[in-house]
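A single protein chain has been omitted; all remaining protein chains appear in their positions.
Labels A and B are assigned to the chains in the order they are written; within every chain, residues are numbered from 1.
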Amino acid sequence: MKKIITLVAGFALLFTLVGCIQSKEVEITDREGNIVTIPTSIERIVSTAPSNTEILVGLGLADKIIAVDNYSPTEGLNDSVEIINFREPDVELLISLLPDVIIASGHNLVGDEDPFFQLKEAGIAVVYIPSAISIDGVYEDINFIGKTVNKVKEAEEMIRILRDEVEAIKETSKLITNRKDVYFEIGDYSGVLYTFGNNTFLDEIITLVGANNIYNDKESWISVSAEDIVNINPDVIVTNQNYVEGIIETIKSRIGFDTTNAVINDLVFVVDGNYTSRGSQKIIEGIKQIAEAIYPDVYDFE
Amino acid sequence: MLSVKDVSYSYDNKKEIIKSISFNLNKGEFMCIVGPNGSGKTTLLKSIGKILQSKGQIKIDDIDLKNLPRKEISRKIAYFSQLTNYINDIAIFDTVMLGRYPYLKGLFSQASVEDIIKVEDALHKTGLYDVRYTSINKLSGGQLQRVFLAQIIAQDTQVILLDEPTNHLDIKYQVELLDYIKSYMETTNKIVIGVFHDLNAARKYADKILLLNDGKIELFGDKKLVLDSNEINKIYDLNIKKHMISSLEEWL
Partner (left out) sequence: MILSKIKCIIPLLILLLALLLGISIGSVYISPLKIINIFGNRVFNMPLFHNVKNSDVAIIYYIRLPRILLALTVGGALAVSGASIQSLLRNPLASPYTLGVSSGASLGVALVIMFNISSGILLNMFLPFVGFVSSLVTVFLILSLARKIDKNYSTNTIILTGIVSSLFVNGLLTLIIALSGDELKRIIFWQMGSLSLKGYQHLLGILPLIIFGLLGIYRYHKELDALSFGEDSAKNIGIDTEKIKKRIIVLSSILTGSAIAVSGIIGFIGLVAPHIVRRIWGYKHSKLLPLSYVFGGVFLLLADLIARTIVSPSELPVGAITALIGAPFFAFTFFYKKR
């Protein structure tokens, strides 16, 4: 009962505020294709995914972020920033924060359910950015966020720097003659191994640095059997499970893996999980780490 | 000789179902426990057989059952339970062999030659020898009770407790089973205690009768003494003897 009263009171207050303060608005099309009306002046931002938070901070908006999800990096943000679990968002709290815009991520969606529909009904602008599946997608996401928060120039500059570095790596990769076969592991859940096929930016990165993803012929995120990996016999194994202690030793000691070239030649590497899974400008750090892991004699970014 | 002294039982340490039961029986005696529903007949029988952990003393041939292991108790006293629901299809032979369980030895309890001889003897006595490999789920209620009787015979105990053994049986099988038990106990000098609903059966087969009411012994003694007593008429709220005679006269 109490909750409902708070909610109703919250709505009432909000409508009043919306009516009084908000005068200028524009319409934009978000990355999912929805047409959203947003205020022209954005002072209070909620970000629900680490990639978007990183982009916002990179655009110099750290002080305008009032709430983030529990995975987002919080360094540089205001001390008063609210940390919200967007798997079950606290709608009341979000409304009471009076955000100008909520930058939501594709993975906030649970099936067809839109966790923010109550907020939309309350008149708060919610724009969606689905998880990027390519490096070009990351450029477009940055561009879109720049437009949304009135930082178009800064965004263009950010994209330019990123693109220059990516192009430089692409140039260097042309020198490579031996395309190494890479198995890139993103998860080991009690023996169920996860990797990816094409249509993922990680697959694109492996190709970019001049190597070959052994599951390039598969689509999107997949689980694979140990037997199949051993049979394909990768030259290099890379994983971004840097949060698992001793992951390299675990992989090397797996039954049968000792016959793969990667383990025989001691070419099992771990890269940063955040840099290699978030579609923000920091993806370049991930690209560099992967490049150096696979071709240490070709790339040197120090 | 069986001696029961001061035996009581309660399920939850509160209300006693049977209270301070004491009596003695000599070898070769057949006693019936009678009494109205809820008077504690089955509880008393299970207490004597140590199926229930009762208070008091039970001695067979001057040996107290109290601190004996379960297997040793089962070599002295057998309890023939009411027919219950079960799912099983093992052979008659194996079912009867279970009666030899208290005598089995060793880690994987293998049967000895003596065990097999006793089982075959019990099968012969109950006329089941020729069908001994038949699965028990193919048997009728009467045949099944014969299998369990064979199990009790194979168990070879001094005391046999019968808990309404003829329940759910056709009259032919009732007579057959009880006639057989009576002759078996007489030839082997066993002590038998039975719970019967049917007072006619009690009158026909028992030597002694224990009249139970509300967990207490109302009367114990020679069957005629008890069945003709005023106490039994009072407890059942019916003149038993008159009723039996008049219902038998209907047949004339």
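Note that in this section a residue touches a chain if its C-beta (ideal position, glycine included) is under 8 Å from a C-beta of that chain, and two chains touch if they have at least 3 such contacts.
None of the values given here were measured: they were computed from a predicted structure.
When the omitted chain is restored, the residue from B:Leu25, B:Leu44, B:Ile60 or B:Ile73 that touches it is B:Ile73. From the set A:Val26, A:Leu93, A:Ile161 or A:Val192, the residue in touch with the chain omitted from the display is A:Val192, counting the whole complex.
Only one residue in the set A:Gly60, A:Gly76 or A:Gly256 touches the chain that does not appear here, and it is A:Gly256.
Annotation for chain A: contacts to the undisplayed chain at residues 70-71, 187-193, 215, 218, 222-228, 230-231, 233, 243-247, 249-250, 253-256, 258-260. On the side of chain B, touch with the chain left out of the figure occurs at residues 46, 49, 51, 69-75, 78-81, 84, 86-91, 94-95, 98-99, 101-102, 104, 107-109, 135, 148, 151, 155.
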